[in-house]
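One chain of protein is taken out of this complex; the other chains stay put.
Take a look at chain A:
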């Protein structure tokens, strides 16, 4: 069995006096996709940002297994965490609208380890999303939502992630595009051996590629499913996502 690549343990985090996450524990085995489920405002993004060091946890630890050694990420600066290879595709994509597709992608290669492989990874991005190669000189702000999501994922690939965090890749996209984006994340995992933690509200799509899932309710992990079936059968999932 794969060992864990990312382990969150007993995490409390929030904004100022507002505590959002309560004693959250979560593990992502190496080379697997874990779906982080939960409806609006339950703390998915806050958890993602805590892992990346953008939100400072008040309690608990975040540890990663990188290059065969364990690294404690707790309390490190986001720059350091990204430099170690933990990369986030943020909620809302957060692209640089006035820069071109290619400029956005290349900025993804900021971390030292990624700069050496820019042309190789650019090719990888264009193989994954041929549309981006056609549009490489287009201003990102003028692209469709689906195309922008491709740029956002591509930008993260340029950082050569070891552990990829993806925050709600399906938001605002047409169902067919959602399907494509989710499938691409699944195939990238297989192709690059990525470890992925993906926050998603689209349960039916997420579960197609996820190896396991956790349901976040009011900032606590309410259920952890080791398999897609166990998630599908869970009453919380049925209540929130499947309407049954």
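Keep in mind that, in the parts below, contacts are C-beta pairs under 8 Å (C-beta built on N, C-alpha and C of every residue); 3 or more make two chains touch, one makes a residue touch a chain; residues count from 1.
Everything that follows uses one rule, which is that contacts and distances are computed from a predicted model.
Peer 1: When one chain of this assembly is omitted, its UniProt record names it as which of these: "Branched-chain amino acid ABC transporter permease", "Cysteine desulfurase", "NADPH-dependent 2,4-dienoyl-CoA reductase/sulfur reductase-like enzyme" or "L-lactate dehydrogenase complex protein LldE"?
Peer 2: Options "Branched-chain amino acid ABC transporter permease", "Cysteine desulfurase", "NADPH-dependent 2,4-dienoyl-CoA reductase/sulfur reductase-like enzyme" or "L-lactate dehydrogenase complex protein LldE" considered; the missing chain's recorded name is "Branched-chain amino acid ABC transporter permease".
Peer 1: Return the single residue from A:94, A:116 or A:235 that touches the missing chain.
Peer 2: A:94
Peer 1: Check the options A:27, A:135, A:155 or A:212 and report the residue that touches the missing chain.
Peer 2: Checking the options A:27, A:135, A:155 or A:212, the one contacting the hidden chain is A:155.
Peer 1: Residue-wise, where is chain A in contact with the chain that is not depicted?
Peer 2: These residues of chain A touch the chain that is not shown: 52, 54, 77-79, 81-83, 87-88, 90, 94-99, 103, 106-108, 110-111, 115, 141, 155, 159.
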